[in-house]
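This is the structure I have questions about; it appears just below.
Missing here: one protein chain of the complex. Every other protein chain is in place.
Order as written gives the chain letters A and B; numbering starts at 1 within each chain.
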Amino acid sequence: MKPGRTSDILLGLAGVAIVVAGWELLVRGGAVDPKLFPSPTMAFAEAAERLSAATVAQHTLWSLYRIVVGFLLGAVAGTVIGIAAGWYRGIGLVLRPIIELLRPIPPLAWIPLAIIWFGLGEPSKFFIIFLGAFFPVVTAAYVGITSVDPVLIRAAQTFGLRGPGLLLRVGLPAAAPDLLTGIRIGWGLAFGILVAAELIAADRGLGFMIMNERNTTGSVAVIVVGITLIGILNLITDWAIAAASQRYIGRWHGR
Amino acid sequence: MRRRLIDILFASVVIGALLAAWELGVAYGYLKVYQFPPASRIAKGFVDLTTVGFPTGITVWSHTATTIGRILQGYAGALVLAIPLGFVIGSSRVLDKMTAPLIVFGRSIATLSLLPLAIVWFGTGELTKIVLIGYGCFWVMLSNVIAGVKYVDPVLLKAGRAYGASGIELARTVVLPAALPRIFAGARMALGVGFMVIVGAEMIGTVEGLGALIMEARTFYRSEITIVGMLIIGVLGFAISTGLMWLERALVPWGDPLAGVRR
Partner (left out) sequence: MRSSAQSNMGAAPRLAADQATAAQPAAPAIEIDRVTKTFADRAGSGITVLDDISLAIAQNAFVSLVGRSGCGKTTLLNILAGLEAPTSGAVRIAGRPVKGPGQGQGVVFQQHALFPWLTALENVKFGCRKRPISRAEKEDVARDLLALVGLQDAAAKYPREMSGGMQQRVAIARALALDPDILLMDEPFGALDELTRIELQDELLRIWQVRRKTVVFVTHSISEALVLSDRIVLLAPHPGRIARDVTVDPPRPRVRSDPRFATLYDEIWRGLSQ
C-alpha cells in the first residue's frame, strides 16, 4: 500500500521534464521571444559560447568564498551570543532587547552602513552575509538553550555537574537540534543576501556576473544560466548541511 | 512582579549607559560622527525627515507609504496565486510529488538574483519591484499551504467523513480550518521575505521608498538618516508581523501561533 520512494522520484522527474519540455516548445514554437526568454538548450548553448568555464568557476569561487567567511563569522557569533544570552540571566537581560530591536531590520538594509564602516571592499560583504547568518542562528541558539528540559539539568546536577561543565555537557547538546535548524536557515538567508550584495557593489562573483550582463545589455541567456547556477549551488549546499546535521543528531533526535 | 521590575530597570540602566558612552565617545572624538551617529543625532535626523524630508520634499511618511504599497501589492498577488494553487497541489498526491522538486528549486533561487532578468523584462519601474516581492512571497506561501493541506490529521478527515462530509464540504469544514495555522505561519514568513526583498529592490532605479532612502542618504553622507530609515523598516516589519499574529489569534483561536516557526 505504501508507495515506494522510486515512484516519488519518477513523478518528480516527470514534473521537471514537463516544465522544461514545455518551456523549450513554447520558445521553439515562437510563442516567446528567445531574446527575452531563451529556451533551456538555447540559453545553455549561448552562455557556453559567451563565457568560458574558467570565468564562471572564478565567479562561483568568489561567491562561495564570501559566503563561507561571512556565514562562519555569523554562525559562530550567533551561537556564542545566543547561548550566553539564554544561559546567563544577566547577559540575556541586556542583549535580548538589543537583538530584538535589530532583528527585524533586513540584512540588506545594512548595506549603506556596511559601506560607511567598511568601505566598498570585501569586509562590507562579509558583514552583510554575517548579519544574514547571525540573526537566525542567534535566535535558534537562544530558543534552544532556554527550552532545555529542566529535568535534564537536574539529572546532571545530581551527578555533580555544574557551571561551564553543565553548559558544555548538557546545555549545548540539548540545544543542538534547534541550533542546527537555525544554522540551516542562516545559510539559506546568507545565500540570498550574498547575491544581492554582489548586485549592488562588486566587480566579481555570480551576482556581479549576471548584473553586469544586464548593464552591458549582454545576453539574457547568461542571466538565466547564472540564476539557475546560483539556485543549484544553494540547493546542493543546503542538502549537504542537512545531511551533515542529520548525521550528527539523526540517530538520537530523529527527524 | 517585583523581580520583573528589577529586571527591566537593570536592562535599561545598562543599555542607557551604553548609549551614553556612545554619545560621549562621539563628543570627545573617539568615534566619528559620520560613522557612528549617536542617539541624539539620529533623533534629529528623524525630525528632519518628518519636516523637511530627504531628498528635500519627500518626507519619511511618503517613503514609508511607498514601501508599504509595493510590499502589499506583491504580497497580495503572491497570496492570491499561492493559496488556491497550494490547495490543489496539496490535495493530490501525484501533483504533490510531481511539483515537489520544482517548488524546492523555486525556493532555492535567490529572489534578488532575478533582479537583472526582471529589469530586462519589466524595466526599472514599479512592476519589477512588485514582481520580485511577489516571487519571494509566492514560494514560501505555496510550500506552507501545500504542507498545511497535506498534513491534515487523517483522524480528522476520517471523523469528517464519518459525519457525512465529503468533497467541497469536507474541504471547507475540515481541511481548511486544519490547514489554517500553517497557512498563517506561511503568511508571516512570506511577509518577512517581502521586507527583505523590498530593500534590495528599492536600492536600484528609484529615490522613493525606504530602501532608496537609506541608500541615497549614504551617498550624501547623512548616515543618521540611513539609520532612521533602517529603524523604520525594522519597526514596520515588527509591527506588521505582530498584527498578523493578532489576526491569527482572532481567526485561528485553536492554533499555536508559533507552530511552523520552529519547525
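FYI, a residue touches a chain if its C-beta (ideal position, glycine included) is under 8 Å from a C-beta of that chain, and two chains touch if they have at least 3 such contacts.
In this text, all values refer to a predicted model and were calculated from it rather than measured experimentally.
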Identify the residue among A:29, A:163 or A:254 that touches the chain left out of the display.
A:254
Using the definition of touch stated at the top, determine which of A:7, A:52, A:157 or A:215 touches the missing chain.
A:157
Touching the absent chain in the whole complex: find that residue among A:40, A:97 or A:173.
A:173
Those residues of subunit A which, in the complete complex, touch the missing chain
149, 151-152, 154-161, 169-170, 173-174, 176, 249, 251-254
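By our rule, only the chains that are shown with their structure count from here on.
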CA centre of subunit A versus CA centre of subunit B: separation in Å?
17
Given the complex, residues on subunit B that touch subunit A span 7, 10-11, 14-15, 34-35, 93-94, 97-102, 104-105, 108-117, 119-121, 195-196, 199-200, 203-204, 210-211, 214-215, 217-218, 223, 226-227, 229-231, 233-235, 237-238, 241, 262-263
Subunit B-touching residues of subunit A, taken from the complex the two chains share
3, 7-8, 11-16, 18-19, 36-37, 90, 93-94, 96-98, 101-113, 115-117, 143, 178, 181, 191-192, 194-196, 199-200, 206-207, 210-211, 213-214, 220, 223-224, 226-228, 230-232, 234-235, 238
